[in-house]
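All protein chains but one are shown in place.
Entry: chain A
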Amino acid sequence: MANTTTEAAGAVTEVAGHAAEAGGHAAQSAGMPQLNWETFPNQIFWLVVALVLIYLILSKVALPRIGGILADRQGAITNDIAAAEELKAKAVEAEKAYNQALIDAREEANKIVAEARAEIQKDLDKATAKADAEIAAKTAESAKRIEEIRAGAAKNVEEVARDAAAAIVDTMGVKADAKTVAGAVTARLKG
């Protein structure tokens, strides 16, 4: 009796053991591997190793480098913007200088034109005066010539008149000396 009881107890424990084994097996094959405690120390150990490695790589190498790159870029951008502003100011100044030069050149040109005009006017005046003088001289000369011609012509007329008078008197049969005729003619011409 006692024997059978121990046997039965043994069988029960054996069955229970099998059940537990089966349960454990089922948990491993069909249950959640996430809840398999046996793998926890392993995962935690490797996770800590991985995290420490990543932290060291990032904090010692990668992050200072990327931070430096970003700071450099920010600096470069700031410098470039400042340089661009400076160049822009220079360009404005250059434009101003250009406009000023343009105004100056225009003024200079106007001055030169005025001077040239004055000079030409002076030359023109001189030439006009010279021409006027020449014309006046020529006119005077012409007037003198005309006077001479006129005088010559009057003398000729007197002569012709004297001759004609002498001839007329002669033809009339009157003997008249030349002196008288000449005097009469001259008197007549004058009167």
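Criterion: a residue touches a chain if its C-beta (ideal position, glycine included) is under 8 Å from a C-beta of that chain, and two chains touch if they have at least 3 such contacts; residues count from 1.
Here is the rule we use: contacts and distances are computed from a predicted model.
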{"item": "Complex member absent from the view - protein name from UniProt, among \"Sarcosine oxidase subunit alpha\", \"Spermidine/putrescine import ATP-binding protein PotA\", \"Sugar ABC transporter permease\" or \"ATP synthase subunit a\"", "value": "\"ATP synthase subunit a\""}
{"item": "Of A:Leu63, A:Ala97, A:Ala136 or A:Val160, the residue in touch with the unshown chain", "value": "A:Leu63"}
{"item": "Option from A:Ala76, A:Ile146 or A:Leu189 whose C-beta touches the chain left out", "value": "A:Ala76"}
{"item": "Chain A, residues in touch with the chain not shown (by the definition above)", "value": "29-36, 38-51, 53-55, 57-59, 61-63, 65-70, 72-73, 76"}
